[in-house]
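Beneath this line is the structure, given in structure tokens, with notes to follow.
Here's a slice of the assembly, chains where they normally sit.
Here the chain labels run A and B in written order, and each chain numbers its own residues starting at 1.
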């Protein structure tokens, strides 16, 4: 089975679970992820103060429907998007005229069901296709939302791949959206495979699976000291649609992750976007107090496709090929990030004599020097403490791997120091 | 009466007065301006040292003509451009061959009378159309310039609109050109209306009506301490022709006024020019010792139209619509400048929870956030002490007013400090 098919299967399996910012849907999701990765699951009680926020009550739901004449016109069991997330319980009969105030549709996309929530204001509601609403005759409807909103906890999980240093790279995915496939079970699936691919990395890699906004805020609030160790990070979302890749820069715009992603994406159709404080959890990681070097990788970006936050974002909207392509870019980025160093040339006056160290061809006069020799000259010339290997590869227009290999050879020859 | 018509009437009224760098023409001009604005008029005696310069003798003129056979061939009373400014008195009869050395024409624009001066070297001369000169037969001419050049004073005026702070914005117009409409009675007319439009501004606005070069130098010389308070400024000239707007940057190139003008002009056809030490009194305000954040707003720029410094620059060359458009841009610029601040986010770790403060919609999932909400997120994210509201509006591609309103709301909620 290809990696792409495997990731797509994971998306399909996670898709039906009714996630929200708290509750059993998140726990079940993390249990499935836990079959692939060693997870530490955290439960943070309702009422806990996290930065400027407070962990809300936990929401769980068993069933919901709008019924007329004994027939479920709108049925949570068919699609969990039908209920506004965090709806308070309701059990009532009311005329359509009254019910309308609780119904959300997309008049311009009449066959799609929207995704709506009301986390922080007590309310209830249903989401349905405009075409369904149009077919509903006036009259009384039975309305049931069998939910609970009660003290409990917020759930998130971490998977850590220890590195040779305790400086960290974080990869963060939101796990709060119910039946939306690209947003964000696709991101979760790519993160899982990325985590599995890491072997003895330089940095410590921390994968965070947490509900959007409040989850990231909770992680940040509970990890104030660890945040100091975070060097780079990536928010993974919308990782599986058919569009090309989009990288959204960190707030800094010139963080190392920004340079790495731009370097890696150069060979593919892609778009680079400047940071904006709207989107996924990069909003929190890049808030001005933290200002972490965290960018966001998506395919079609946040709110950029018609199916976004609708029932159109189902597993068929995601393809194995796209998931695999996103994963490949993540792996390339990790390969660069993890090997990127800043060296100092220990023989900076004139070129060192590479030939007597066996690092340079003894036959002179040829003008077609190989990448490996050019890479050594570039590394020596630019290793002044200001340029990292990535900057050298960019400047020299050489593959990063050639530059990294040259640095390794020069380091082994005692010509460079870390 | 529209603002444009009112300004155009003022241009027409001021046009015939024979202004120069000193003398009664300037006083009469300021008296008319004084009907609209509360002016402080300053008289600076001949001989006063002002920076590297000395206030010259005062020049006044009653009449001048070149007469043949009792007929005035060239007549100051018809057009005051006919006399070279600061001409010493003369009363003589001389053959055309001798007179030619004192005559100035524009051979390439044979029907226009040029504008010429000789402020700092004693001389006399007449300006006339080449076609007039071509029609003058050889022979003797009576030449009269009934002028006086004597100790007196240089005159300039100020109008001040007090602000909530004593930091100043200066708006400067030259008032030394005789019958030239666009250059610069148009600038004067726009300045008058701009001054009248200011209501309880943040900055103190100082309008300076002074002769070019020596007037600005005199003001600078007599206000060395006030200059320290000048934060921003604009030289207004050529404000009424049919061309589109041109903003000439301050010497600094990135002063706040430069950013404001570029932001405001973005929505209109316009041109941005780099600073050059040639043009109007920005030359003095932007001399390297002062280096003030003073730019220059014109329509067609300095020396950029064929009628420039000729009799073609008459009131018909100026239109009410253009005057009104220039004024509108000035008012927009003032609105941005006056509300532009640098705030610091007091809750910089993660996003503050705007919802519980009533600043954010409680319904989640929608992707079409309103400008007001985006503006708040941008202000919070970039209010780190480095970005002012203008920088935030530019970065966010939002209207300045939306960003300023967001900042007001966040400030009122205690989330920002000045």
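By definition in this document, a residue touches a chain if its C-beta (ideal position, glycine included) is under 8 Å from a C-beta of that chain, and two chains touch if they have at least 3 such contacts.
Note that the structure is predicted; figures quoted are calculated from it, not measured.
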item	value
Complete complex - number of sequence copies, 2 represented	3
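By definition in this document, only the chains that are shown with their structure count from here on.
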item	value
Gap in Å, rounded to a whole number, between the CA centres of chain B and chain A	54
Residues on chain A engaged by chain B in the complex (per definition of touch)	51-53, 85, 114-121, 123, 213, 216-217, 220-221, 251, 274, 276-278, 283-284, 286-291, 302-303, 308-309
Residue ranges of chain B touching chain A (in the complex, touch as defined)	345, 347-353, 355-356, 362-369, 374, 377-378, 380-384, 395-396
